[in-house]
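The complex appears here minus one protein chain, its other protein chains still in place.
Naming follows writing order (A and B), and every chain is counted from residue 1.
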Amino acid sequence: MSDNKTIISAEDVDYVAKLAHLQFTSQEAADCTAKLASILNYMQELQKIDVTDVPITTHVLPLQNVFREDETGSCLSREAALANAPEQWEGYFKVPRII
Amino acid sequence: MSQYITTIGLEFHAELKTKTKIFCSCPTKFSDQPNTQTCPVCLGLPGVLPVLNKHAVELAVKAGLALNCQISPLNKFDRKNYFYPDLPKGYQVTQYPLPVCQKGYITVQDAAGQDKKVRINRIHLEEDAGKLVHSGDSIADSDYSLADYNRAAVPLIEIVSEPDMSSAEEAREFGEKLRLILAYAQVSDVKMEQGSLRCDVNISLRPREQQEFGVKVEIKNLNSFKAVYRAIQYEEQRQREMLDQGATIVQETRLWDEASGTTKAMRSKENAHDYRYFPEPDLPPVILSPEWIADIAASLPELPDAKTARLQKDLGLSAYDSRQIVASPAIACLFDQTAALTKEYKTLANWLLGDISRLLNNAEQEYEHIPLAAEDLAYLLEQVKSGAVNNNSAKVVLEEMFISGQKPADIIAAHGFAQISDASFLTEAVAAVIAANPQPAADYRAGKKQALGFLVGQVMKQTKGQANPAMVRDLLAKSLE
Partner (left out) sequence: MITDMTLGELERALDAKELSSMEATEAYLRRIKVLEPEIGAYISVDEENALAQAAASDSRRAKGEKLSSLDGIPLSLKDIICTQGIATTCASRILVNYIPPYDATCWRKLKQGGGVLLGKCNMDEFAMGSSTESSAFKLTRNPFDLSKVPGGSSGGSAAAVAADLACYSLGTDTGGSVRQPAHFCGVVGLKPTYGRISRFGVIPYASSLDQVGILAKCCEDAAIVLERIAGKDPMDSTSFDTPPDAYRQACKRPVKGLKIGVPQEFLGDAIDPAIKEQLNQAVAQLKQAGATVEDVSLPHTQYALPAYYVLACSEASSNLARYDGVRYGLRAEAENVQDMFVASRSQGFGMEVKRRIMLGTYALSSGYYDAYYNKTLQVRTLIKRDYDQIFADGFHCLLTPVAPTQAFAIGANIDDPLTMYMQDVCTVPVNLAGLPALVVPVALHQGLPIGLQLIGAPFGESELFAIGSALETNRLKPNLPAVQ
């Protein structure tokens, strides 16, 4: 197994955490970096295999053209739509300032 | 000539004219009551799955065909991942590597008046986000924001042009033509002021001798093609001045401010743009067979360029009138319906572009709702042609038809507008006028031809203006020979 430190850096973890909208304490981040590195090293197994010209599989079933007709159905009542809202105001979901 | 070359590309988002959303059966129609047109699927509740609206696919294909695109036989959907409070699932379902339509074009006129093909790179299907309402005057001054998901998952097509335009004029023409084509194809409502058609501009300047493109600036918040035109002109000037001073253009998004007529850099929290597109596992692929595409093509109505050409060539209208008529799908529709019933094309065009347009403007009425039936218009045109009603009376009749919705025959009868073309009645009236005006009659006979006008006027006066003036002139001339 190659050196865990080389495969993913603390900066990488920081960048990915930003993308994922997650925050870690410095201790958590260090632990996360070490564990991700060991998992990613294991995943290097995949680099051993030659997949030239192998098509990708995104769906295992031979399904295609699954549609619904353009016909209206029932909506949730506004009360039901907002029932789980952490905060609401006059029929809207309320969120803190954007900027 | 400016020492810079301007390069412009446009991106459009058009809401498709479906009854329901792209992945659920909630209605798409506008509601001013927030969060009343949602269900677990478009709210992105845990566990829900999308099911594709077939009609949305067909409308996207229709748009592509109308814009001269190639249609991809194999279609897949992808997820575009980013966080924003208007985005219920934390990703938008869109098409990334395989858009439904590619390689189209619209023809515009360049500065020299020559035809120029502006290429369309791609059209893809995607879902709209919800709407955010901010508590303050702007997003930056707000203490909180409010989310309404009525619009979430309304089907959209995104249309991306190539950077083939080099002036505000070309961009405006491209935009207006695109809007018209989508309207004719009945793909979208294309109302920019209501947001069913949105346009963003990408613009860069480069010195004439430079090969590669300059730094691109994106302009958003454009609510009309007039705004597109003004924003491009403003931005061209801003960038030109910066380049002249040796300053560097920053790649950024700027917002058009209608009131000040300027663009302003958009304030936003810095976020990495790494959308992590990947194939949407919840939606199987869509295969568009040649037969299906042909069926959709067959459903396309006559498009603006073809219609303009036909009005000119086949119906003999002027190029200007043809373009004016085609510029409004509602006017063009009424024109075609009426033209099927009467051959008075020129008068019809004059009425539609003159009186009827004026009446619509005065009434502040939408062109979609012209309160005139083709058969009534055709009837009135035929009455004028046969001489049963004179032109001036016809305009009064038209106005009353427009306002009251009454049948033209009823209005003509009520006003007694029917024109007198009865030869024996008019012969008597002419004889009476000659008898009562011996001097002008003698003058005419003596060669003062202008005396005839006075005598015609007298006959018209006697008949309260209803006499057919052409017949009166003929009868007078004959009687005085």
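Everything below uses one rule, namely that contacts are C-beta pairs under 8 Å (C-beta built on N, C-alpha and C of every residue); 3 or more make two chains touch, one makes a residue touch a chain.
Source: prediction; values computed, not measured.
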Can you tell me which of B:Pro88, B:Pro304 or B:Pro440 touches the chain that was removed from the display?
B:Pro88
Hidden-chain contact residue, picked from the options A:Ala10, A:Ala30 or A:Leu63:
A:Leu63
Those residues of chain A which, in the complete complex, touch the missing chain
8, 12-13, 15-17, 19-24, 28, 32, 35-36, 38-40, 42-43, 45-47, 49, 51, 54-61, 63, 66, 68, 76, 80-81, 83-87, 93, 95-99
Pick out the residues on chain B that sit against the missing chain.
40, 43-52, 79, 81, 83, 85, 88-91, 145, 147, 269, 271, 274, 276-279, 281-284
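Methods note: only the chains that are shown with their structure count from here on.
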Where on chain A does chain B make contact in their complex?
15, 18-19, 21, 56, 58-59, 61, 63-76, 78, 81-82, 89-99
Spell out the part of chain B that touches chain A in their complex, as residue ranges.
18-20, 24-27, 33-40, 43, 51-57, 76, 83, 85, 132-134, 139-140, 142-149, 267-269, 271-272, 274, 276, 279, 281, 283-287
